[in-house]
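One protein chain omitted, others in place.
By letter and in written order, the chains are A and B; residue numbering begins at 1 in each of them.
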Amino acid sequence: MAEHLLEVKGLKKYFRLGRNQVLHAVDDVSFYIDEGKTFGLVGESGCGKTTVGRTIIRLYDADEGKVLFDGMDVHKLKGKEYKQFTRKMQMIFQDPYASLDPRKTVGAIIGEGLKIHRLCKTKQEYTERIYELLEIVGLSREHANRFPHEFSGGQRQRVGIARALAVNPKFIVCDEAISALDVSIQAQIINLLVELQEKLKLTYLFIAHDLNVVRHISDDTAVMYLGQIIEMAETNELFNNPMHPYTIGLLAAAPEADPDYERSRPHMLMSGEVPSPINPAPVCRFSSRCPHARLKCTEEAPELKDIGNNHYVACFKIQEGWV
Amino acid sequence: MSNIPIDLPKDAFSHMNAGSTESEIITRPSITFWADARRRLFKNKVAMIGLSIIIIITMLAIFVPIFSQYSYTKQDLTNTNAPPSIEHPFGTDSHGRDLWVRVWVGARVSLAVGIFGSVIPGIIGVVIGGISGYFGGKVDMIIMRFIDIVMCVPNMIYIILITIYIGTGPVALVIAFALTGWMGTARSVRGMILQLKEQEFVLASRTLGASSATLIFQHLIPNTLGIVVVSMTMGVPAAIFQEAFLSFIGLGIAPPIPSWGQLANMGISVFRVYPSQLLIPAVLISVTMLSFNLFGDGLRDALDPKLRM
Partner (left out) sequence: MQERILEIEDLHFSFDTYAGEVHAVRGVSLYVNKGETLAVVGESGCGKSVTVQSVMKLIPTPPGRLKSGKIYYCGENITHYSQKQMQRLRGNEMSMIFQDPMTSLNPTMRIGRQIAEGILKHEKISAKEAKQRAIEMLKKVGISNPEKSYRRYPHQFSGGMRQRVMIAMALVCNPKVLFADEPTTALDVTTQAQILELINELKEELGTSVVIITHDLGVVARTAERIAVMYAGKVVETGLARDIFYNPKHPYTSGLLESMPSGGETGKTLASIPGTPPDLFAPPKGCAFAPRCRYCMKICQEMPPEATELENGHSVFCWLMHPQAPKYELPGRKSRLKTPDLKGDL
């Protein structure tokens, strides 16, 4: 038995766009997740968080680095072993509209995994299992014969969850699983995910851009910027004591449902926008927007280092104690 | 407090346990993708007119030669180039053969060549385009470059060369069309597959461990089917026209088997004297092509997911 359920070591994923143009989607990312925990991965669009999730579940091949799941090197699995792996790790997708095949009934969508892995011996067992899954995610039996377009976004997302649960996975990658949903529905789905985690002993990699949601659901959180983790800690530690200038800016930018507070706090706006991830220079990638950047930041890249309390930061200012 | 009626019965304010499940009930009538498409197609009058004409022509092509007392080869040299009459609704040709029967036997040939000449290359195109799009990389590159090169030369030249090589006749024509007509479909199918491949529902199937065959036949092809069906429907008139053209210039269907193009070819020699012998097949070719095009248009609108409500 491995030490951690999932361990990502020095993961790199590049996309070649053309001659001499390489998009560094994920650039040397390492972290681990213990069984039964939820690991939150936050960042703005284009920071590579989705690519991390997809590379872990092997929708993409890694360019460098390893993903160890249950002690197995995910990217080296073949044939039967790989098929076994697909039962253990599943994914919930962002877009409840695009993630369900429009030509199939909800029952057939949920049953796909059951068929692929031949988990049901009889036709009746198969139908019963689909009904059971529908009920687990809060839908009813009658929904099995309906088509995806007849459902609302939240209901579709429940179908997506049922599809993932069909094969009894241990680990689920939730890729922006709630960001396309309405607020009241988001809460339902979050509660459902938490409830399922307790009931089925699941482990989550929770990818999202909404800081409040990640704060609510994760045990540990990592913040990504341009393909790299720039800060990582236990969730409360990270949110109560953010260190990296980017994390601080991100927290300040996220609006809260509290008009008095919103109106009284100064809005430290981070200037500029995220630079291009194509052929980035080997420097601190946040230096172009950082208010504390010094010459060193534009010459070298800081490494992600533990500054105590299991709080990892990749910033020279913090590591060297600049004032 | 404004406007609220005060005199309400007391139990009006008794607590009701609103079941949350109640609001999960879907109130709209259930309608599948194909049912919805069919509904929209049936509502399209122009397409329905097109379809009716196609059905009428097909019926005539099937039944007229069966029930007619004349055969399409039987000559009656005592009654050549007769004008349309009750006995011979379209008249007779220069060999005294009944044109009514010949036209509908010709319709069989033209329609068969049109339909098979569009569907077979369509299927080849789907398979090759699907492979190209799904596997990508080198396979895709080789197939696409091959298509690019082959498409530099007009189709008609290939068809003429092929018919010269394997001879004339309906089967030869369909083979010629099959060998040359798949490329357009292959290209568009490849494009669609490339797009679909990145859709989350396909990714979801991949994470479930689905094999390539499952992905292609369960998810990718069914989702391209609508567009493929439309392009095949639109391909039918094109194939009919090509057949007519080739037969007209003497390369397609050889006598004595009639086809519309070949009948028109026969008619042209006597056009000045007996114009009906050219006009009848010409009008039929036009009407059939128009009907298929109108129907294809309607089909495209009906299958367009953007128009769904």
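Things to note:
Definition applied: a contact is a pair of C-beta atoms (placed from the backbone, for glycine too) under 8 Å apart; a residue touches a chain by one contact, two chains touch by 3 or more.
Note that this is a predicted model, so its numbers are computed, not measured.
Although one chain is not drawn, the whole complex shows that of A:Arg58, A:Arg215, A:His244 or A:Arg285 it is A:Arg215 that touches it. The set of subunit B residues touching the chain not shown comprises 1-4, 6, 8, 10-24, 26-29, 39, 309.
By the touch rule set out above, subunit A reaches the unshown chain at residues 44-45, 152-155, 182-188, 190-191, 194, 209, 211-213, 215-217, 235-236, 239, 249-250, 252-264, 267, 269-270, 273-274.
One rule holds in what follows: only the chains that are shown with their structure count from here on.
In whole angstrom, the spacing between the mean C-alpha positions of subunit A and subunit B is 46.
Listing the residues of subunit A that touch subunit B in their complex gives 54, 57, 59, 82-83, 85-87, 89-91, 93-95, 98-103, 109, 112-113, 116-117, 138-140, 143, 145-147, 149-151, 155, 160, 163, 167.
Listing the residues of subunit B that touch subunit A in their complex gives 21, 24, 26, 28, 30-33, 199-201, 203-211, 214, 218-219, 222-223, 305, 308.
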